[in-house]
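The complex is shown incomplete by one protein chain, all other protein chains being positioned as in the whole.
Take a look at chain A:
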Amino acid sequence: MTKQVQQLDRVIIRFAGDSGDGMQLTGDRFTAGTAEFGNDLSTLPNFPAEIRAPAGTLPGVSSFQLHFADHDILTPGDAPNVLVAMNPAALKANLGDLPRGADIIANIDEFTKRNLQKVGYAVNPLEDDSLSEWRVHAVALTSLTVKALEGFDLSKKDAERSKNMFALGLLSWLYHRPTEHTIKFLEQKFAKKPEIAKANIAAFQAGWNYGETTEAFSVSYEVKPAQLAPGVYRNISGNQALAYGLIAASVQSKLPLFLGSYPITPASDILHELSKHKRFGVRTFQAEDEIAGVGAALGAAFGGALGVTTTSGPGVALKAETVGLAVTTELPLLIVDVQRAGPSTGMPTKTEQTDLLMAMFGRNGESPVPIVAPMSPSDCFDAAIEAARIAVKYRTPVMLLSDGYLANGSEPWRLPEVSELPDISQEFTTAPNGDDGEFLPFKRDTDTLARPWAVPGTPGLEHRIGGIEKADGTGNISYDPDNHDLMVRTRAAKIAGIDVPDLEVDDADGDAKVLVLGWGSTYGPIAAAVRRIRRAGGKVAQAHLRHLNPLPANTGEILKSYDKVLLPEINLGQLALLLRARYLVDIISYNRVRGLPFKAEELAGVIQDVIDSD
């Protein structure tokens, strides 16, 4: 039987199942195959904070969405074309996102009376007419897997566990994904358990063969490779890119990297990744708490290291006092905040942009801190280097605001040439700088206003620093009113004077009346929405802020040059508040705080409304 092959330009697949079903691994492997095939792609993992919520329940559903295309794409996609539902809970939790006509591949084995009851289905939805508007493929994933593994020395439970690989095999057939990498991956992952490796590979192949032979699937789909810019690519998540960026910053600054960190979702993966790279001279210190994490990083910075702490919002709250100490002692320090839904514990695995004002103002006293925000998973690499550049050059703590969406999402990354990475190194001070041969730890560079960085071990430059106000120049304790006023203003001027590149505007025809502005992780959905508007003949300009403090010098001028400025944020208008105060521009905010990224369609609608309104 020759099956029909249909060409598509893009597909959005969502794998959904119980937390224990291995959906993140399945999604990762499908992504790896897709990357290898050469599609452009973007992913959105979505999982509960509970490690194992009760099996089969709605809170236990874990999903992984992948958008891949034959052209460059910007988001993980709004609505899936295909939902793989490993159990009734996965179906129920995700059906609302599924447009009519989409495919549902459901594991019928798990649609038992008990599992249906757990999520409130009175009748099996695979058997009544409730799903008639979708194309349902009821596949006995579990029993087919068990059957395929009959020859293996495995318990039934262990055999059942491979059902995610069966599903991966089936989807790999359905979308013509290469298989070699997955087989190799499974061999390596289970190198110490060869029987399990073989079983998983057998299940994966059985899934593929099932697609090939069964009449349940009459059509398979091809999505041609994308024509991306020439170069070498790899798929990378935001957290991994950020970890690599920190290592690159260490290499490019010629400073040993010291990470002081305390595990917290969704930042922990940066600690995990960096702990693997000790041969780069990276020290990773898992501290007793968030405060010790940043304290140790600051102590290391005093000693001449590139001190970094990685955390999420609640951790930043705890670190505030130490960041203030870094402000006043004027030492380089990176604080990476992988923002998550708050307040308090909030929704640890969900994304938000709600820490901007905390990054700006969340300390006692006048304590300005530069803020850099990456705009995509791979951009976390460059943003980390940029944040380190500012920290080292200006001797200041810098906030790097990633978020849960960037951290766990992934995309193809065109690898930079290492030789083209910026040199961000600065010299330590090794000689006295005073007129009388003395050392003045707070005598500043007239250009950058940075103070000397003289590290312990440097003879003749012994000095004391601390949190108490310092006299200009000598750094001695000072309660002099005018000195304090001077120091407050000087520290502010130093941050305000940081060299940041101008804001660039994408205004294709130069005659748009509406500017849509964003910062951080909203770049993808905003840019995708802008494309939609333009494709439909609309006019809209787009600009995206990477530096939130200080803002690019031309920001005000750009804001004022458009009739309307629309600013979507996954908060209640934090950047809008800053811009309105600073530039007196009547920003139009669009805010949703659902723990999820914006959808392109949603933003296109908002932009169109702003264009259409008077």
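Definition applied: a residue touches a chain if its C-beta (ideal position, glycine included) is under 8 Å from a C-beta of that chain, and two chains touch if they have at least 3 such contacts; residues count from 1.
In this text, contacts and distances are computed from a predicted model.
Can you work out the missing subunit's protein name as recorded in UniProt? Choose among "ABC-2 type transport system ATP-binding protein", "2-oxoacid:ferredoxin oxidoreductase subunit beta", "Thiamine pyrophosphate-dependent enzyme" or "ABC transporter permease".
"2-oxoacid:ferredoxin oxidoreductase subunit beta"
Would you mind spotting which of A:Gly101, A:Pro343, A:Pro459 or A:Gly510 touches the chain that isn't drawn?
Counting the whole complex, the residue in contact with the absent chain is A:Pro459.
Of A:Asn239, A:Thr322, A:Ser521 or A:Asn549, which one is in contact with the hidden chain?
A:Thr322
Given that one chain is not shown, which residue among A:Pro416, A:Gly538 or A:Gly605 touches it?
Spelled out, the listed residue whose C-beta touches the missing chain is A:Pro416.
With respect to the chain omitted from the figure, which of A:His176, A:Arg234 or A:Arg531 is a touching residue?
A:Arg234
Give the residue, chosen from A:Ala32, A:Ala197, A:Val223 or A:Ala267, that touches the chain omitted from the document.
Per the contact definition at the top, the residue touching the missing chain is A:Ala32.
If you put the missing chain back, which residues of chain A would it touch?
Residues of chain A in touch with the missing chain: 32, 35-36, 38, 181, 227-235, 244, 247-248, 251, 256, 258, 260, 277-283, 285, 287-289, 291-292, 295-305, 307, 321-322, 325, 329, 415-416, 418, 421, 456-468, 476-477.
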